[in-house]
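For this view, one protein chain was removed and the others were kept in their places.
Lettered A and B in written order, each chain numbered from 1.
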Amino acid sequence: MTGWVAANLISVLNGLAIGALLFVLAVGLSLVFGMMDVLNLAHGALFVVGAYLAAALTGGGASWGAFLGALGLAAVIGLLGGGLLSVMTEPLRRRSHLDQALLTLGVALIVAELLQIVFGDDPLAVPAPPGLDGSTSVFGAAYPTYRLVLIGVGAVLAVGVWLLVERTTLGALVRATVADRDMVAAIGVDNRRVKITVFALGSLLATVAGVLGGPVYGASVGLDSTVLILALVVVVIGGLGSVRGALVGALVIGQIESLGRALLPDLASFVLFGALALVLIVRPRGLFGGRSGATA
Amino acid sequence: MAEFTLSRRTLLTLFGAAAATPVLAACGSSVGGGSAGSTGGGATGPVKVGLVIPQSGVYAALGTDMQRGWDLWLSQHDKKIGGRDVTTIVADEGENPQTGVPAVQRVLQADQVDVVVGLVNSATALGAAPVVSEAKKLLVVTNAGAADITGKARTPYVWRTSFQNAQVAAAAGPYLAQQNVQGGVFLIAPDYAAGTEVRAGFKAAYEAAGGKIAGEAAPPFGTTQDYQPFLSQIRQSGAGAVFCFFAGAEAVRFVQQYAQFGLKDTVPLYGSGFLTEGGVLTAQGAAAVGVKTSLFYTDRLDNPANRVFVDAYRGAYQAVPTCYSVSTWDAAAVLDRALGKATALDGDALSAALGGVGAIDDSPRGPWTFDGQNPRQTMYLRTVEGTPGSLYNAVTADLGQKAQV
Partner (left out) sequence: MTPALSCHGLRRSFGALRAVDDVDLTVEAGARHALIGPNGAGKSTVFRLLSGRMRPDAGTVRLADRDVTRLSEVARCRLGMSQTLQHTSLFASLTAAETVALAVRRHGPTGGGARIEPWPRRHPAVDARCAELLADVGLADVAARPVPALSHGERKQLEVALALACAPTVLMLDEPAAGMSPAESARLLALLDGLPREVTVLFVEHDLDLVFDLADRVTVLHLGRVLLSGTPDEVRASDAVREAYLGTGRREELFTS
C-alpha cells in the first residue's frame, strides 16, 4: 500500500514537472491567440527549433556552457521569429482565423522540413547539464534530478510571466488588448506594437521551452505537431488569453498525462482527450476563459 | 499529424526550396540507370525497379539506410540484376498509406516499373498489396513487419525479405524463459498494430516456454512523450525483466527515461532489435549500454559475407549498415536469382521464380530461405556495448532459425 502511494506521489511530482514545461510552452500561444486572434500553428515548430538547438550545441558533450548558450541563442531566435510571425500575419488581421492558421501552418511545415534537412532524420538526444544528469531518490525511488530542477525553473518563469502581465503597465496593456482590441486603438495605442511584443515574448518562451524540454523529450521529426497539440489542449482547457488559465491548464494536463495514465493505464490514450471533452462540455470557454476574452 | 508531412513536402516544392535540398533532388530521379556496356536484347533486356522508401517524415532515416543497401548491391554487381540493366525509380513513401500507396501506384502507372521494392509502413504494404496484385507486378517488402502481409492477406505477388514483428519478438521468449527471471517479465509496446503483434508474439512464445508475464502496458503510439507512468507501473509489478518494442524517437525516449528513473540497474531491459538499431542507438548514448535485443542482424555478425558487406558499406557511406540496409540488399540478391531464371518480368513469372530460389547463402545476415513468402532466418540476441559515440550491438547468443509465426 505504501508502495502504491509512493509510486503515485512520484507521478504527481512528475506531473508538476511536465506541467511546468507545458506552461512555458503554452502561455505564449494563449496570449497571442487571446489577444490578436492569431492561431499560431508554428508554435510547435518554435519549440522544436529550441530542442534541435539544444541537441546541436550539446552534441559535443554536455556542459553548462553549451546548455546556457542554447538557452540564450534560443531566446534570441524566439524573439526574432515571433516578431517575424507577427509581421507576417499582420496583413491577414481582418481575415478569418483559417487564413492565419494556414499561413502559420505553412511556416511550421517549412521550418520542420528545414530542421530535418539541417539536422538529419535521426532522433537526437539532449543531455542534461552536468550535475543534473543523475537521479535523486524521491519516496524511495530514483527520480531524474533534471526534472526536479525543471519544476523550479517552471515556477520561476510562471511567477515572472504573471508579474509581467499582472503588475506592469505593459501587462495591463496586454490584458486590455485581450479584452477589447478596438478600445485600445481608440485610446491611441498602436496595438500592432503590442502584438509584436507579445508575439516575440511568447515565441521566446516557446523556444526556451524547447531547450528546457530537450533533456526530457529530445529532438525529433514530428515532435512539433505533438507538442503543438498538447499546447492547444492546454489553451482550450485553460481558456484563451489568460496567464492563470495557461498555468492551471498546464498543471491539469501535466497531472492527466502523468497521474491519469498511472492510475488508468488501460485508458492511457483516452484520458487526455477525455478530460478535454469534459471541460468543453462543462465550461465551453475553458476554465478561465472570460466572456470577453474570446470575442471579436 | 500524418497529413502534415505530406503537405510539408508538397509545400516545400511549391516554394521552390526543392532545388536546395539534396534529399528532394533525389525524389523521382533515376538512380543507377543502364550503362553503355549492357548486354541487351531478348530475355535479358533492362528491368525497371520502383524503390518506394520514406524520404520524408519520421521514417526518413530508415529510407536512407534502405536506399544505401540497394545502391550498394547494384554497385557491387555492375548495376545489373539477373543479367539485366537496372533502372531504379525512387519514390517517397512518406509516413503513412495516404502517401505510400499513391507512391506505389505512381511508379507502377507513370513509370511503368516491373518490380516494386521497399515499404517501411505495414499499413502501406497492406494497402499496396491489392494495387500490385491488380497490376500483376511483384512487390518485395523490405521492412514492414505486419504478419498479414505474408499471412492472412497473402497474395502471390507480395514477398518479404525483412521479418515479421512477432517472429522477432517471439525469438526472445524461450531465451528469457530459460533465464528463469524472478518475478516474470513485464511487456510494453505501443498501442498500434505492430505493438500488439509484438506483445502477442512474445507472450505466446514466453509462456509456452514456461515463463510468467508480470504485467503489460500499451502506451499511446506517437503521442507519448513521457513514460514515467508506465515506468512506475513496471516498478510496482515486481517484474525481474522488461521486454519492449519501440522505434525511432520513442525508442530514444524510452531507453533514456528507463535509465533516468533508475530501472536500468535493477530490471534488465530486453526488446525487439529496432529498439537499438541504427541512428537511435547513437542518440540513446550511455543509457543504452547493456540493453539486450533480438533481431536477425547486427553489423557485428561474424561471417565472411557480412565482413565484406560491412567494409564495402563503410567505404561507400562512412556509416555502419543496419537491418534496414540488409533487407533491401537482400531484396536485390533474391531478385537477382529470380530474374536469372524467369522468362518474363510480370508478377506471375517472378513470383514463381522466387518460390524456387532456395537457400540464400551469401547474405550478410547468414543463410536464410523463404518460408512461404517471408524469411526463415536465424535470430540473434544482441547486447549494446561500447561507449557513447561508438556503441554497437554485440552478438550475445544465437537464438536459432525461426520461421514465420
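General remarks:
Rule of thumb we're sticking to: a contact is a pair of C-beta atoms (placed from the backbone, for glycine too) under 8 Å apart; a residue touches a chain by one contact, two chains touch by 3 or more.
No experiment lies behind these values; they were computed from the predicted model shown.
Looking at the complex as a whole, the chain kept out of the display touches A. For the chain missing from the display, the contacting residue among A:147, A:175 or A:261 is A:175, taking the whole complex into account.
When you scan A:68, A:87 or A:183 for touch with the missing chain, the hit is A:183.
Mapped onto chain A, the footprint of the missing chain covers residues 167-170, 172-173, 175-176, 178-180, 182-183, 185-190, 290-293, 295.
By our rule, only the chains that are shown with their structure count from here on.
Note on chain placement: the centre of chain A and the centre of chain B lie 35 Å apart, centres being C-alpha means. Residues of chain B that touch chain A in their complex: 1, 4-5, 7-9, 11-12, 15, 17, 21, 23, 56-58, 60-61, 63-64, 191, 217-220, 222-226, 228-230, 232-233, 235-236, 248-249, 251-253, 256-257, 260-263, 278-280, 282-285. In the complex of the two chains, the chain A residues touching chain B come out as 3-4, 7-8, 10-11, 14, 18, 106, 108-110, 112-114, 116-117, 120-125, 127, 135, 141-144, 146, 216-218, 220-223, 225-227, 229-230, 257-262, 265, 268-269, 272.
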